[in-house]
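I have a structure here, written as structure tokens, and I will follow up with some questions on it.
Missing here: one protein chain of the complex. Every other protein chain is in place.
Entry: chain A
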Amino acid sequence: MAEHNEHAGHEHGAPTGFIRKYIFSLDHKVIGLQYYFLALASVFIGMLLSLLMRIHLIWPTAHIPLMGEIKPEMYLTLLTMHGTFMVFFVLTTAPQSGFGNYFLPIQIGAPDMAFPVLNMLSFWTTFVAFLVMIAAFFVEGGAPLHGWTGYAPLSAIPSAGPGETLGADLWIISIAIFCIASLMGALNFITTILDLRCKGMSLMRMPLTCWAWFITAILGLLAFGVLLSAGILLLADRNLGTSFFVPGGLVVNGTQIQHKGGSPLLWQHLFWFFGHPEVYIAILPGMGVASQLLSTFSRKPIFGYKAMVYAIVGIGVLGFFVWGHHMFMSGMSPYSAFAFSLMTMAIGVPSAIKTFNWLGTIWRGRVQFDSPMLFAVGFVSLFVSGGLSGPFLAQPLLDIYLHDTFFVVAHFHLIMGVAAIFGIFAATYYWFPKMFGRMMNEPMAQAHFWLTLIGTYAIFMPMHYEGMAARPRRYSQLTEVAWLQHLMPVEKFVTYAAFITIAAQFIFVFNLFWSMFKGQRATDNPWHSTTLEWTTATPPVHDNFGCKTPVVYHGPYEYSVPGAPNDYVMQTDPTPHGGHVPKEDKPLEAE
């Protein structure tokens, strides 16, 4: 298709104006950074909201500056917006759209994404979604209180609560815009991987990060379309008088609702058909980063590359058949519950394959505990800790007891929240030298790691015990409840741990911005990694490889190759180095 290149060619010289270079940029690297900083802003909003919740849980009558005392409705608003910002604008945005945008094209040897204009549009659409979501705080009635899951009928009835009027409409509109943005991003990622791999970069030579971004993009492509439909129907229920999700004869705040004939369960099905793959959208990129880092910093090839790839694919496929395990409490048929339970347990198999292969990768390696490695190991630790409570919750009998308790809060925060965030931290410390040309400060990074690791365990481990002691979730105030009094010391401990953990994050932010300008200058390949991003200039030039396309001769993780002069072989190295060539690395001509 070279003949129609010249039409679009002129816009791909490096842009010079400030606006086209940094604001409406078509460069995937700038767009990746834009996503990253959007996520950084969002994570601080989400963190502030969680801080307010933790304060309210132990000092319910505390006077908060600018807000006063937190009312129960306000608590639900904090809960909703904390979840929404964290899930959509942090966990979906930073690992996939942020790092994926920046490093996916470089790691496969492409000059940019397949559709640069679409890429720009997807960021700015996400940004509009962000602004609309922020606006929900400031309209009359404030932000909604239906939780990030937006369960109907609470979300479908404007008279159901203070935030359920305009605020809820804005929330749904923001989510719908976010869906469209994610769809644009997802199809761009998939097309880039399918069509723009440089010569020699077969699918089975892609770094595992690329595999993770690839499968995540497929999940996003299939899942967000369904959420978009659900959002449109919910908006219609609220504004057009339909009743998809509102049952007949419902009485809300003393008034009978005119809707009839709908089913709240329909919302749960549509939402969780999106919602469960969304969990993997958040965690898979972290798995990719952990694989890359464990191999690099153990100076060993990844243990079982193919098994890792198949495990990612397996998790992605199974992820679409387990949404019912979020609905065991809805009175579903025990036969469906059994099927969903079985499928859910089956996900344990590829997850365990990944975990054991990570351990196998570190096993007897020459492990270097630099800060990226610490966070990658932390990721594995949190993934195991959070994952082990999964098989408990996958069983309908146990889930019915645990579902509305803090046990579930602990489970999903460890595995989906903190583990994914550790993936983001690991990726930040690892790729920062390439993105900004300077190293991050190592002592600050180590302090950040230990405080965050111990802090998050101190926050979320006790929550498991609270959950087993039947401490319900989503309740605003339980300080006066007699049978929960013995848990109050634990509650206080968790809040204090949250203070310390949140304070530690300021070390990270300071380190991030300080190192951007004052950090030690980085070399082109400070970690002695093998993948393509470490062959470029630092930071990479506009078209990544400077008007040429690399050629790949090796798999992504060739460390400690016997006979090689260095302990690593770059993917672009044309020599076989002592004949140590894995099976899939047969010469190009044979393919």
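As a convention for this text, a residue touches a chain if its C-beta (ideal position, glycine included) is under 8 Å from a C-beta of that chain, and two chains touch if they have at least 3 such contacts; residues count from 1.
In this section, contacts and distances are computed from a predicted model.
Engineer: UniProt protein name for the omitted subunit, picking from "Phosphocarrier protein HPr", "Cytochrome oxidase subunit III", "ATP-binding protein" or "Putative tricarboxylic transport membrane protein"?
Structural biologist: This omitted chain is identified in its UniProt record as "Cytochrome oxidase subunit III".
Engineer: So which of A:G262, A:G386 or A:P540 would be touching the chain we can't see?
Structural biologist: Among A:G262, A:G386 or A:P540, only A:G262 touches the chain that is not shown.
Engineer: Would you mind spotting which of A:I19, A:L66 or A:L240 touches the chain that isn't drawn?
Structural biologist: Here the residue in touch with the unshown chain is A:L240.
Engineer: Looking beyond the chains shown, say which of A:A143, A:A156 or A:L228 touches the absent one.
Structural biologist: Of the candidates A:A143, A:A156 or A:L228, A:L228 is in touch with the missing chain.
Engineer: Given the full complex, what residues of chain A touch the hidden partner chain?
Structural biologist: Residues of chain A in contact with the hidden chain: 1-9, 11-12, 109-118, 121, 183, 186-188, 190-192, 194-202, 221-222, 224-226, 228-230, 232-233, 236, 239-244, 258-263, 266, 269-270, 273, 543, 547-549, 551.
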